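Structure record follows, encoded as structure tokens.
Only one protein chain is missing from this complex, and each of the others stays in its spot.
Per-chain numbering from 1; labels A, B and C assigned in written order.
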Amino acid sequence: MKAKVIVMPKQSVLDPQGVAVRDAMHHHGLPQVKSVRIGKFMEIEVEGADEAKLHEICRDLLSNPVIEDYRLELQ
Amino acid sequence: MKAKVIVMPKQSVLDPQGVAVRDAMHHHGLPQVKSVRIGKFMEIEVEGADEAKLHEICRDLLSNPVIEDYRLELQ
Amino acid sequence: MTNEPAITPDLIAKHGITPDEYERIKSILGREPNFTELGIFSVMWSEHCSYKNSKPELRKFPTDGPGVLVKAGEENAGVIDIGDGWAIAFKMESHNHPSAIEPFQGAATGVGGIIRDIFTMGARPVFSLNSLRFGEICGDSAGVKTNRRLFAGVVAGIAHYGNCIGIPTIGGEIYFDESYEGNPLVNVFCLGVLRHEQIARGAAKGIGNPVFYVGAETGRDGLAGAAFASRELTEESKQDRPAVQVGDPFKEKLLLEACLELLETGCVAGIQDMGAAGLTCSTCETASRGGTGVEIDLAKVPKRETSMTPYEIMLSESQERMLIIVKKGHEQTVRDIFEKWDLPYAEVGVVKDDGMMRVLDGGKVAAEIPASKLADDAPIYVRDAKPKSPAKPLQDWPEADSHSALLQLLLHPTIASKNWVYRQYDHMVRAGTCVLPGSDAAVFLVREANKILAATSDCNALYCALDPREGAKIAVAEAARNLACSGAVPLAVTDNLNFGNPHKPENFWQLRECVEGLAEGCRVFNTPVTGGNVSLYNENPGGAIDPTPTVGMVGLIENEKQITTQFFKDAGDAIILLGGFGSEMGATQYLKIVHGKKEGTPPRIDFDRERALHDSLRSLIRSGLVKSAHDCSEGGLAVALAECCISREKPIGAEIDFGATDLRLDQLLFNESQSRIVISVSKTNAAAAVALCEWRGIPARRIGTVGGRELQLRANGTSLLWPVDDLHRAWYSAIRNCMTE
Partner (left out) sequence: MKAAVIRFPGSNCDQDCFIALSEVLGVETHYVWHKETSLDAFDLIVLPGGFSYGDYLRCGAIARFSPVMQSVVDAAKQGKAVLGICNGFQILCEAHLLPGTLVRNQSLHFICEHRRLRVENIDTPWTCATWTGTLLNIPIAHGEGCYVADDATLLELNAHRQILLRYTDENGAATAAANPNGSAQNIAGICNRARNVFGLMPHPERACDPRLGSTDGKVIFESILATLGARKAA
């Protein structure tokens, strides 16, 4: 089974990396870029784990709930 | 318009962070995890850019073809 | 302003404002405050900004001296002369509560804040220190795991910010003790260098001068963080926490360079960083210092988020921002420089002559408060103080096997090598670090001034818990001793007072005792206090933290030949103990770590003796006799000797013979009596060194010889032996091993 986890900085929290990349894109001939937010993408290969446990781990280990949100997709 | 870019380490490249996270997941009561790979997820808010230009930026700026592959999705 | 909440007693209480304080606000304004004004008062009158509970105590510090160019409290940081037209500005600041919530960002933004305090003075920041306290990190319990997470996160956060901005973190201290569980202490120190004529002021001078906002855009980060830092952390407060501030060291690096470049042009009339209480604090303080008024329009403030209210903008604690008052006619210079550095900037207001802090929102008045009343007329409270019953003197204690006790001490994270930490810090950038972390004090060459500085931070909070006054005195003495051991003469002090809730009389008493102890110590060593920080409400469900008045001390080394390190150098060198064997066992790490007891009377400090000891050591160093010097602190003589052997890249052994003493072996080896230093000198100089000290009235005694692969201690007819490679391995990897458990 494959699990995909996307961890993104919360909307209200500053994402300095996203800002720097947005500015770089502007200089790169893409002034149309309004905003960039950068998070993590994790591909997890797992054999028969239950979803509740995966959610728990997303919350406790893979993301930092104080500043990040996560999304878990199972395939 | 929203663009999503996923940048992942190439299969052939070592991903020490993925390994560390896999080990941590084992300690966390998920011994079933076989492998973890960690990349970047970018959400780009852009007004009317052409797709070719976005691909160019993915290749030149947002990823490093020596070690990474990217995927671009437009919405 | 239509949908602003009504001012109810409940809302007032939520802002941490008492009914009396509310009356005071009304009399200042001559009317009821609006919502924005209420928020402004609440942050400015929080402990964090107003020191309302600690100010009368802080007045006890000596702040003056021949070298003091800017005194504590006048500006963001004090400034001290170091000769030849050069000066230094330095200060310490806490970020305890933010780090408890989000260790990485909490610590990172702490570093960012103290760096801004320094370059606001016109100084170029050249190095940092950090003083940290956590719960225990070795073991398997959930609590210990949390402590490890906090510790790892804080260290990574400090590394992230300091490394990226390119200011070396060259020293510090770390203690692990259960009293900090859930409430770690993160105190960060930064020092900058400037020419006398470059001192910048945080005053809004010159009626009609434009006011610029520069740096990062304002978002809803850390709304009212200062108020948050001024109350106890509870599960609830952790829930309703403000949006966490995220540091951007890259932006701060640009801000630092741009501000220094702008200051160089001479067109700045006043400059002030936006730290705690952000735009609120910077506008009313500059106006108050300048004896002027400041009017700003929030519509012009660069913002990151849409539809922010005046309340939110004024209380935001977004990082990496500054307020600059520019001499009229020089606006273009500001624009040019900030454009060069790709930084946001905006002209947001003007200096007025009416003494008001006036906040407009697109032309409409959103807040209007007499600036100096807001900044300087916060209520001041003299809290009740109730002495804690003094610690019982130690009568008797069990004797442990001294051989394994030494190992146990060296393995404890409080005493073990901190390389796991400082390897993560870039401690060599700016090419000035002459003595790297791992010796008594860090030594830094300030190239532009051709001056050599030494710096250390110290505080044994176990002593302070058992006797706050004596503990605080020892903190100053130990800092001065660490500087003496590195060959330096102390110049000045900054401090960070970390205590529990001041409404509890015993906590307030501890604060007062510690302040008086620090003040006495600073007088003895002629080290005025240049500034510092107070952090109260450090509590966890088990009670207040151990009182922790951290001392940061800076000294000057006359000549590069006098730079001295703590490790033994060459086989055959003579080892000399200055200050005698000591005997005091109360509050020692031996009792705590080996016997699990935090008890007894801490050692006493005799300042005359201590000063004479430093003077003698410095004169030995000046005459070129000393090859190494290391003081006895936590763990006593045995730990000091072991550190002399193992705290360098390649350990070296020593053979020590104490002869027959009238002390029990564990007492001889592990007592923590003060005013003692281990030095090594070449064999031929041994007799001269001993004679010189004795002539000055300092007990000095040759106790052994450097060399071999073992540390051997003989006393009272017994002999103990440890291979130095084993000691080194244990001590060097202890923290790493705990962290990878």
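Basically, contacts are C-beta pairs under 8 Å (C-beta built on N, C-alpha and C of every residue); 3 or more make two chains touch, one makes a residue touch a chain.
If you're wondering where the values come from, they're calculated on a predicted model, not measured in any experiment.
Asks: Considering the complete complex, which visible chains touch the unshown chain?
Replies: A, B, C
Asks: Tell me which residue among C:E560, C:D657, C:E694 or C:E741 touches the hidden chain in the full complex.
Replies: C:E560
Asks: Write down which of C:P5, C:G166, C:G266 or C:G329 is the residue touching the left-out chain.
Replies: Checking each option in C:P5, C:G166, C:G266 or C:G329, the one touching the absent chain turns out to be C:G166.
Asks: Take the complete complex as the reference. Which residues in chain A touch the chain that isn't displayed?
Replies: Counting over the whole complex, chain A touches the hidden chain at residues 16-17, 20-21, 24, 27-28, 38.
Asks: Quickly run down the residues of chain C that touch the omitted chain.
Replies: Listed in rising order, the touching residues are 159, 163-166, 248-251, 253-254, 340-342, 422-434, 436, 445, 447, 560.
Asks: Against the chain that's been left off, what residues of chain B make contact? List them.
Replies: 12-14, 16-17, 20, 60-62, 64, 66-67
Just so it is clear, only the chains that are shown with their structure count from here on.
Asks: For the protein chains shown, what form does their contact graph take: line, ring, star, complete or other?
Replies: Topology of the interface graph: linear, an open chain of contacts.
Asks: Can you check how far apart chain B and chain C are, centre to centre, with Cα atoms defining each centre and the answer in Å?
Replies: 40
Asks: Approximately how many whole Å separate the CA-defined centres of chain A and chain B?
Replies: One centre to the other, that is 10 Å.
Asks: Going through chain C residue by residue, note those that touch at least 2 other chains and give them in order.
Replies: none
Asks: Which residues, counting only chain A, touch chain B once they are in their complex?
Replies: Going through chain A, the ones touching chain B are 6-8, 18, 21, 24-25, 28-30, 32-49, 53-54, 57, 60-62.
Asks: Considering only the defined contacts, which chain C positions touch chain A in the complex?
Replies: 101-102, 105, 216, 219-221, 241, 243-248, 250-251, 304-305, 318-319, 342
Asks: Inside the complex, what are the residues of chain A that reach chain C?
Replies: These residues of chain A touch chain C: 9-10, 12-16, 19-20, 23, 64, 66-67.
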